[in-house]
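Missing here: one protein chain of the complex. Every other protein chain is in place.
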Amino acid sequence: MTLKSRPGSLGKRLTPYLYLSPTMVLMIILMLVPIVIVIGYSFYDNVIMNKHPVFIGIKNYAEILTDKNFHQTIYNTAFFTISSVVFHMIIGLTFSMLLNSKLLHQTTRSIFRVIYVLPWVFTAAIIAILWRLMLNPNGIVNYFLNIFGTIDSKVEWLGSRDTALYAVTFINIWSGYPFYMVSLLAGLQGISIDLYEAAEVDGANSVQKFLYITIPQLKPIIVSMAMLDCIWTMQQFSLIWMTTGGGPIRATEMLSTYTYKLAFSKYEFSQASSSAVIILIFSMLLAFIYVRKQKARD
Amino acid sequence: MKKNLLSVLLSIVLLASFLTVPVFAEDPITLEFSQWWEPELPQGAFRQLIDQFEEQNPGIKVELLSGPYSSTKEQIVAGAATGTMSDVVGLDGAWVNDFVKQGAITDLSALMKEAGYDESQLASQIQLNGSTYMIPVVNFASLLFVNNDLLSGAGIEKIPSTRTEFFEAAKAITNAEKNISGWILPISLETPNGIQNDVMPWAWASGKSMMKDGKPDLLNADVKSAVEYVKSLYDAGVIAPGAFNMKEQDKVEEFTNGRVGMMFDTLAHINLIRERNPELNFSVAAAPAEDSYTGERGITYASWGIGIAENSEHKAEAWKLVEFLMSQDINAKLATIANAFPGNANAAPDLSKSDPLFSDAFKVYQAGHPANEFVGLPVAEDLMRSFDEEFQLMLDGDQTVDEMLANAQAAWEKEF
């Protein structure tokens, strides 16, 4: 049972793979195989609906990339993803700093931590339902805005082209920041107190401590999370689908809803696969940059 | 350690596969029946009917698999693609064409012939290329619901029956200060069936059509006048706010809360409205027709349909279940508990214990003819969706009615 690396070079070279083997087995069987199948699908005229699919090369890709609705989709997805990631980060960092404040009693902190983590514990369907109710023209949000005299008409937050994309992004920010907050909270615990004490001796104020100690110390976590969040947000589906269905008039159409409609509304499974592969390529690009960056840091 | 891990993993997989090896039942055949009806009906009611079937057919057991309605379609597609589809499935008319194309559901005409079934007792069958693939088990008619208090409060005595009357009533009812609207139009793109339930009925009610010889015909004068009419309602500001993101389930809550004077709605909602707001005073009537129209009214309907899986190993037994559900007594019972109208031509719903509005509705239904041109069309949901997108653009003022219809027609033609 000993894994202590033996001098034998083969054993030594294999050790890291031994530790990785359970992950690899799962990932290869359950993730790589289906992905390869999907990539395969994307080169046929149509699968699942057709008994005898015909190989057509990259025609599906050409069709999608020249679809004018697809361009709108890219814009929406970029806006949605970048805003979500940026605000997740800002809000997550702010809240985790506040919750980590030594000025507060431990019980106070515990209570606030539980409140702040609330948006995270609900399934997408219920978040969508809840916000649809609140942002309904006759909902509580309009009611408060009316009372405080900010508006006097019924704003259709999710039903108007002008506001729907912002509203959906807002909901996604709300539902996603606790994930950052919790991870950063854990990260903050790892920063040695000595660093801060040393800085205090040098006469650093809190802003300086934040900029020169906290941020650099958290940077690896922040970068990893931002990259993963980009990948996840890019394919966020349920929340958008159940709040707006991509509407009104494609105002909130994202790569994910676009892909879904290709698959289960038009039954063009091959085109949907191509669209999925396009998303995969984007993400691989991100992952590539991330890994390169990591290498540079090492 | 690696060995251990791998062997743990392997034994997990093995164990799991042992646990899932199907138990081979000797004699009784088990039919899987996946549908979304069971949760829609009073608790235990559907199971009771099925128990009756099992009693009559010893040797056949029925396992009811119920899923959320909104995901039923995906489940059938995925099930058919992987060979795990249930023997008998609940269907919506809008899906039939695509499932036939996928080879998911079987030709019922052949099964009926084999069983020597008398087809004349079926009120309707959904056919493609001359063969039946879906049988509507019960039908939900959609009529005009009117809030009587709002109507009379606005000084309107009679339930509108023509477009002009409807327009005037909607205008009179609308009161922005009191937050009351004349009509409500749910056309969310998530579930674009508002096009089927709330827009097209303006054409269907007057016996008009959006199809010609099995091909889309959106450019005809009748569809145009219907769309222009809805546009005029929208421009007059009589439609409740939030239309572009509203779903059927929101529509009924707005009406129940007394904020909407009139809506097109399924009769399945009568009991729901009564239960959720017992004080609401409302009536049902046929959808308004063109002013000059005197013929039979088209009544929009939707069905709970039934079909049999192509990959079922027990098609004959599956047919027995369908036959049972379509038999006169059982079908009438099911229709009664579902607040729907029966799919068996000879069955009559037992309206004695129902809300009096159901008898009114049944009279309207019988005086008219059922209309829903989306049933059986290819990618029907997508047709509604592409129509909906253009429709929203038009309502929002980005294009004229003519441009809208031309765009929608072009999008539809691609699918035929």
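Letters A and B name the chains as they come in the text, with residue numbers starting at 1 for each one.
Basically, a residue touches a chain if its C-beta (ideal position, glycine included) is under 8 Å from a C-beta of that chain, and two chains touch if they have at least 3 such contacts.
Definition applied: contacts and distances are computed from a predicted model.
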Name per UniProt, for the chain absent here [options: "ABC-type glycerol-3-phosphate transport system, permease component", "Iron-sulfur cluster-binding protein", "Carbon-phosphorus lyase complex subunit" or "Putative Zn-dependent peptidase"]
"ABC-type glycerol-3-phosphate transport system, permease component"
Which of the displayed chains are touched by the chain that has been omitted?
A, B
Of A:Asn50, A:Gln72 or A:Asn138, the one touching the omitted chain in the full complex:
A:Asn138
Among A:Leu10, A:Val121 or A:Val207, contact with the omitted chain is made only by A:Val121
Chain A residues touching the omitted chain (full complex)
2-5, 13, 15-20, 22-24, 26-27, 29-35, 37-38, 41, 48, 94-95, 98-99, 101, 103-104, 106, 108, 110, 112-126, 129-131, 133-134, 136, 138-140, 143, 174, 178-179, 182-183, 185-187, 189-195, 220-221, 224, 227-228, 231-232, 234-235, 237-238, 255-256, 259-260, 263-264, 269, 272-273, 275-277, 279-280, 282-284, 286-288, 290-291, 294-295
Residues on chain B that touch the omitted chain in the whole complex?
1, 5, 12-13, 16-17, 19-21, 32, 34, 36, 39-40, 63, 65-71, 74-75, 77-78, 81-84, 179, 248-249, 252-254, 256-257, 259, 266, 268-269, 272, 276-277
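Assume only the chains that are shown with their structure count from here on.
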With centres defined as the mean C-alpha position, give me the chain A-chain B separation in Å.
36
Seen from chain A, its contact residues with chain B in the complex are 1, 3, 18, 21-22, 25, 48-49, 51, 132, 136-138, 154, 156, 158-161, 164, 241-250, 261, 264-267
Chain A partner contacts - residues on chain B that touch it in the complex
1-2, 4-6, 9, 73-74, 77, 81, 98, 101-103, 179, 188-192, 240-246, 250, 254, 259, 379, 381-382, 385, 388-389, 392-393, 396, 398
